[in-house]
Every structure is written in structure tokens, then in C-alpha cells.
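A single protein chain has been omitted from the complex, and every remaining protein chain is retained in its original position.
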Amino acid sequence: MEAKVSPQKFIVPIGPQHPALKEPGHFEFTVEGEVITGATVRLGYVHRGIEKSTEDRNWTQNLYLLERICGICSHIHATAYALGVEALADVTAPPRAQAIRTLVCELERIHSHMLWLGVAAHEGGFDTLFMYSWRDRETVMDLLEGLSGNRVNYSVNVLGGVKIDVDEKQATAIRKGIDFLKERTEHYMKVVTTDETFLGRTRDVGTMTYDQADALAAVGPTARASGIARDIRADAPYAAYPQFPINVITEKGGDLAARFIVRINELYEAYRLIHEILDKMPTGELNTRVPRRIPENETISRVEAPRGELFYYLKSNGSEKPERVKVRTPSICNWATVMNFAIGLKLADMPMILAGIDPCFSCSDRMVIINRSNQSQVWSWEDLRQYGIKHYR
Amino acid sequence: MDITEALQTAQDLLNQWTSGMNTPDLSRLDVLVAPKDLKPALRILQKAHWGYLSAITGIDHPPVPASPDGKQPAKEGSLEMLYHFCEGAAITTLRVSVPYTLPVIPSICEILPYATLYEREANELFGVTFRGAPNTDHFVLPDDWPDGIYPLRKSFTGFDKPQQSPTDRGLPSP
Amino acid sequence: MPIGVMFSDILSSLFKKPATEKYPFIKLPAPDRLRGELFWDPAKCTGCQLCVKDCPADALELIVLDKVNKRFVMRYHADKCIYCAQCVMNCRFKCLNMSNEQWELASTSKEPFLVNYGRDEDVQFLLDKAAQAGSQIPCEKP
Partner (left out) sequence: MNLTISPLIALLFFPGGIFLLGSGLVYEFIDRKLVAQFQNRVGPRWFQPLADILKLLAKEEITPEGVNPQLFVTLPVVALAAALTAALYVPMFGFQTTFTFRGDLVVTLYLLSMMTLSIGLAGANSVDRYSIIGATRTLTQLFSYEAPFLLALLGPAIVAGTWQISDINQYAATHTWLIVTQPIGFIVAVIGLMGKLELPPFDAPEAETEIVSGALTEYSGRGLALFRIGKDVELVIGLTLVVAFYLGGLENPLVFLLKTLVLLLITAGLQSLFARLRIDQTIGLWWRIGALLALAQLLVVIIGRSIGWII
């Protein structure tokens, strides 16, 4: 890598491979000293062609494909899709199934926010908070594993309902885990709001005012930290949210510290909701039948992922396979905000600001199947080695 | 603002720029807009502060040959761009349709700067040109993706299978 | 100006055992619902192929030797399987189930990932047929 030194410009590339990014994305920051004067983004390093692939699979198979768009918020993708397909087929999942979906959604939100807390702390060089929040995240991952059988792709949904039931034993385990997490979360709240060294990295950093967030159409906690009360769970309740309403958490600050506070407050809200769902779990069936062929129609399914509004557009054509599945993930909305307010900030703050929107590269990259004509699909180890030798000669 | 009220407002706002409206379900309003009317329609929405652009969905309608009995005439291939605006639970979708022969839509970036990512994506994947777009670099596809191949069009079914030979397994030349 | 708010944590950790699970050395029991390797019971199967149709990963092949006498062999590709349990959901006769004991499936070779389930004589029949016909094992697609 050579330095491009011109009188004004000094470009610092971050990514596609960079310790700050656990996923590949490419950013170029033009800096003067430590201050950023320009920013561009380039994605696509983890393209899997999922939108195209959906057109080649039947409705059920797509559920699992779409669940794998994101490793962190897998359940919410499956939920958005399942709700959409159910709307297309004009069936409704039974109330107990909806409640279980919502329960897993909230558990997943806890998992995602805890993970984010750790990552953001790590970006700020606060590894101790990172280690502790991830240690405690294990609690919720164990709960999800006990509930669904898997730690990441829970595969709780099926079209028309859910696979798993929550019995009393599990409910007790969840309550216990949640109470422990609540206690820990209170401690983290204290850390991120009072520790001076940490506040030094978050207070008044990357501030986005209400008007800016509104003009850039930010979604999710990023928007709510700037005071925009935008939450699909409250605006257009889906699944069991009509029966279990949530309080929208907002914060005025708009800076990184506010984003921490909003996410941690959302954790409290999730704890409350989980208790409520467990206490008032509706009884009844777990799923209904969804026809294999779905008549021609189109629908829009919006849900609130941990990172913000997740948008699904589904179009059926009367066959077993969808005509078009469009996924717009929250990260893509929030990229625009980062690229806009990065200018004028310090390079040292950039990793934290990037982490501040909780970006998910896998979510942003998924549209296109790549199968190059002059390139075999499977490279053996020897091929790779030869290619390496050729390339670096 | 409740849903019906919001949709009514949108309907009133967009009335003069549309060639047809319908409400597929309670929370949605579909508005057909000609490409040249897109920007004025958006300006009106923005001025009234109605919602935010949630996504741009592209849909490919491949050409349909005339049915052999001649009952259905041949249909030209077209691309449809759906601009979804959300306000609370209400969704207004501006549907802009352009033919394969002239896939050009005016860019809306000067009104909504954040639309650039969606436009770049639609441009790459569907081959719709957004006239006046500030940035048309590759966004999601590889840099060496061949021109004129738009993967989300129905006509794209993958590249030809590579030819396997024992000596050269098709390694790209460095 | 409070600094070092995490002091209580690090102090208590000093006298605590690490939270890390020492996985390969100490194995904790897997939860009941864990979705591990798939098992198939030939006795109950009717050969409806529903499991194969909806498998998102093409990990299942149901080879019909004799539909009338219900002679089926289930060929299961554990490496393709994404452990979603959709097949278990689809099966109306409860002949599929996922183990919560067999989940350490990693291997350095490909062979262990191809599993033929069925009555011994059926599997043997299939393998013999394959041996006769050469390397390519015939397979009946739904």
C-alpha cells in the first residue's frame, strides 16, 4: 500500500480488511492531520445474491435463506418474511405463535444490543467493557439456545406459525436470566453515563441533530437517539405488538453517548416486554397451514429490527416461488447518515462512529449472484496457491 | 396522524401528478407517476413533510410475446421503480415505469440526498439510468463487473458455466 | 468526576474463575432442543418426499427402491444441512428427528458427511448397485 500524498489530501482507507471492522466494507477518509475532510463508502464484499436466489427457491426454502441475511438479527428477517408471506396468502398465524415470535424478537434485540455495546466499547479501546458485556450476552444466547435449539439462526419461524413452544420450565429460566441481565444492564448504564474516560470518547462526538436525522431518513436507535420517535413496533404494530405495546425510547442528545443510552434503555424495555409476554402468553395452536402456491399479489412487510426499520417487499406470481423479494435493511438507511456527518470529525472517533449506527455489512450486501464466466467456482488449495504466486510475482 | 388520514393527505397532495391511484390494502396507497412527474411529486411530498423514503424497489417486467391465438398482444419489456414512502403505518408507493428501450428516470438526489445509495443499487442491478445522479460508481457489484449485465433482470440466469480444462482451470489473468 | 466505574467488576473478577467455557476439555450438556444430526426412521416413511421438497439446502435425497413395499433409502448430506429442522416439521409421520447428542460433526474428510439411512439390506442393495454401475450412484430425483 502506498501513501498518496498530495498537498491537501491524505487518504486513510479503512477496510475491506481492517481490525476495526469485523465485516468487510471499504471506507476512504480524506484527512488533514487528524481531521476528516471527506468520506466515501463502498460495499459489496460479502455479496451473496440473495434477492436473486429467492426467485429460484420455493416460499418455504426462502424462509431459511432470508434468515441467513444477517447473523445477528436472523429472527427478525424470518419474521418479516413470514408475516409478509402470510399476508400474501391471506392467513394469520395463531396468537400464541405471534407471542412467541415477539418473545424471540425481543430476546434477539437484547442479544444484538449487548453485542453492539461490546463492539462499540472495543472500538473505543475499552476492552474491559467489551469482555463483560459479551460475557453477559452469553446469558441471553443460552436462553435462546435452550428455547430454539440454536445460538444464532434460531429457525423459530415457519410459514404460518412457529416451531417451538415455551413451557413453564423455560419461562422460569428466561425470567431468571432476564433478571440477572437487568441487574448487569443497570451497571453498564452507570458505566457509559458516568465514566469520564468513556464519556470523553462519546459525549458530543458524531452529533446528529433532529433535523439532520430527519433529512437523512435515519432509522432505528440512530434516529431515536436524535429525538425522532420512529419505531415500527409502535407505529405499525406487527405480530403480538398490538397486544403488548412498547414505549418508544428517545433521547435528545444525538451524539454517541445518546446512542448508548437509547440502546440500553431499549434493553430495559425489552426486559419488561418479555416478562409481560411470559405472564400473559395466549394459549392455543402454534401454526396454521399456508398453501404452497400463493396467488398473484404484492405486499409490504415492515418490522423493527434491532438496528431499525426492516423493509420487505414481496411479490408473488401464483407459483411456488416468489416473483420478487426486495429487502431493505436498516444499515443501508444509516450509512447515509455516517457518510454525511463524518466530515469535520477526528479520525480517532471514526471507528466508534461507524460502530455507533451498529452497521451490518452482511445486511447491506446480499443482492447479486456472482458466477464469473472466466472463473471456476471452486478453487482448490493448489489453485489459490498458484494464483497467489502468479499474482505476487 | 392515523392511517386513513395520512393516506388521504397523500392522495390530495399527489392528485395532480398521477395517472392513476389505488389502495391495495388499508395502509397502502399506490400512485402511478410518469418519469417526468416524479420530481415535482416528490417535492410536494417533501414540502408537506409527508414521510420519508424507505426504499426503492425495482421490478423487472420482461417482454411477453403475443399469445399464439392472438388474443393477447405482445408486451414490451419494462422496468418499474417503486418509491416507498412511509409515514407511521401508512405507505405511499410511487410507481414509475420505464420501457427497456429508454430506461431513464430523473435522479431524486437533489431533493433527497440519501436516495443515492438506493439509486446506485437500482442502477447496477436493473440498469435504470438515473439522470443527474451525483455518483454512479459501483456500490455493490465488483469493480470488474461487465457493463450491460443487470443481475436482477429476469433475463439474467447466471453466467455460462466455465470451461474446465485440466491445465487451466480458468484462473483470471492477474 | 467518576473514573474507573468498572473497578468493582475487575476487583471481583480477580478472585473469580474465568467465565470462559473450556469447551473441548469440559463439555457441557447440550440443551434438549438442540438441532444436531438428522436421523430417519424407515419404518414410518411413506415416501411422500415433502421433506426433500422443502429442504432449503438440498441436503436430503429420498431414493425410492420400491414404492409399494416401502423400500426407501434416505441419503443425508450432513455437510449441506443447515440444521433448520424444516424437514422434521414437514414430516407428517414423525419419522425424522434431530439429535441433541450428535452435534460434533466436524471432520477432515468428506466421507462421514454422506449418510445413508434405511434398512440394512436396502442400503446394501443400493451400494452394490452403485459398485456395479461404476462410481456414479443412481439417484431418483423427486
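For clarity, chains are labelled A, B and C in written order, and residue numbers in each chain start from 1.
Keep this in mind: a residue touches a chain if its C-beta (ideal position, glycine included) is under 8 Å from a C-beta of that chain, and two chains touch if they have at least 3 such contacts.
Since the model is a prediction, treat every value here as computed from it, not as a measurement.
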Chains still shown that are in contact with the chain withheld from the display: A, C
Omitted-chain contact residue, chosen from A:91, A:131, A:189 or A:248: A:131
Which of A:34, A:90 or A:165 contacts the chain that the document leaves out: A:34
Residues of chain C in contact with the chain not shown: 3-4, 6-7, 9-10, 13-14, 16, 18-20, 22
Interface with the unshown chain - residue positions in chain A: 1-3, 10-13, 18-20, 34, 121-129, 131-132, 135, 195, 197-198, 200-201, 346-351
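Just so we're on the same page, only the chains that are shown with their structure count from here on.
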Chain contact topology (line, ring, star, complete or other): line
Chain of greatest Cα-centre distance to chain A: C
Between chain C and chain B, distance of the C-alpha-averaged centres to the nearest whole Å: 41
Approximate Å spacing (C-alpha centroids) for the pair chain A, chain B: 24
Rounded Å distance between chain A and chain C, as computed from the means of their C-alpha atoms: 28
Residues on chain A engaged by chain C in the complex (per definition of touch): 57-58, 60-65, 67-68, 128-129, 132, 135, 138, 145-150, 153, 155, 158, 163-164, 187, 190-191, 194-197
Footprint of chain B on chain A - complex, ascending: 42-44, 47, 49, 51-52, 55, 214-217, 235-236, 298-300, 302, 309, 311, 313, 315, 324, 326, 328, 332-333, 335-337, 340, 364-365, 367-377, 379-380, 383, 386-387, 390-391
Parts of chain B lying in touch with chain A, wherever the complex brings them together: 24-25, 27-28, 52-55, 57-60, 82, 84, 86, 88-89, 91, 93, 112-114, 116-118, 121, 124-125, 137-142, 151-152, 154, 156, 158-160, 162, 164, 169-172, 174
